[in-house]
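A single protein chain has been omitted from the complex, and every remaining protein chain is retained in its original position.
On to subunit A.
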Amino acid sequence: MKLKWTYLALLTGIAAFLAGCEPLLVLDPKGPQADTTATVIWISIFTMSFIVIVVLVMLAVILFKYRASKQDPDYEPPHIEGNKYVEGIIVAVPILIVAFLSVVSTISTHQVESPPEGYAEDEPLVIYASSSNWKWHFSYPEQDIETVNYVFIPTNQNVEFRLYSHGTISSFWIPQLAGQKYAMADMTNYLNVVADEPGEYMGRNSNFNGEGFAENEFAVTAMPPSEFDSWVEDIHNTADPLTEEEFEELLEPGHLGQMTFTGTHQEFKPAPEGENSPHNHGPSDSDEDGGHHHH
């Protein structure tokens, strides 16, 4: 039993140590989408703590009160079939809690699937983010530039990432800015991201995709729009154009550092959306913005 208390002390110690740590990435949002998910997480943590505490207290009281060592040796526990009121309560209360969380889940899911509030009317900055083993390629069609393993975005503007993969399924994730979404070979996904504050954020592929998975990260830098524009201009002045031949080489499995090009691979190797979707079976179900085709 002495050992048990040592362990418990250890656990408490760890908890205390954690409380003093930096805020956890997911709970330290820097944009409205991540802010929504962080709020949902806190709501669910508080709601769920209530349930855990109820169960713990009931268990502790029952174990303490009805343990055999405390009872009369002749005590014969009664036969109890169940009681419709008690059973009504243990059904009704969880249903109310689940109903509440269902509302929260539905509303927040619709929120994070659309442009954040206040940005719906603006034209988003479109960036194609495509993965290959084990890199991320970012194409800026309007700016006509392409980067590898890093992405610059302007603050306070909705960025629509269009996600797809040149092979394995990967998952595009910037914990402090928004939840993740899959990048796949045969369908383009859309993720709206807004950064409130300038800064550097960790982005990565979170979906296991083979040997180089652990290092499959990218750096995200959010900066004021004016700086972003001058960065784009710089690239046009300094970087080399991306050729089809060179892009094919980039797709070979392996790791590359950060790279910068003018032009994008969308010109010769477009994303699987709209008429370029492999599951697009004819004009009848193709539509302009892709991604909504049916089978």
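Note that in this section a residue touches a chain if its C-beta (ideal position, glycine included) is under 8 Å from a C-beta of that chain, and two chains touch if they have at least 3 such contacts; residues count from 1.
Please note the rule applied: contacts and distances are computed from a predicted model.
Per its UniProt entry, the chain excluded from the display bears the name "Quinol oxidase subunit 1", taken from "Quinol oxidase subunit 1", "Aspartate carbamoyltransferase", "Outer membrane lipoprotein-sorting protein" or "Branched-chain amino acid ABC transporter permease LivH".
For the chain left out of this panel, the touching residue among A:E123, A:E211 or A:D234 is A:E211. The missing chain, though absent from the display, is touched by one residue of A:A129, A:I153, A:M187 or A:I235; that residue is A:M187.
Not every partner is drawn; the one left out touches subunit A at residues 3-4, 7, 10-11, 14, 17-18, 21-22, 24-27, 34, 36-38, 40-41, 44-45, 48, 51-52, 55-56, 58-59, 62-63, 66-68, 71, 75-82, 86-87, 90-91, 94-95, 97-98, 101-102, 104-106, 108-114, 133, 167-169, 171, 173, 175, 178-182, 184-187, 189-190, 202, 204-214, 278-279, 291.
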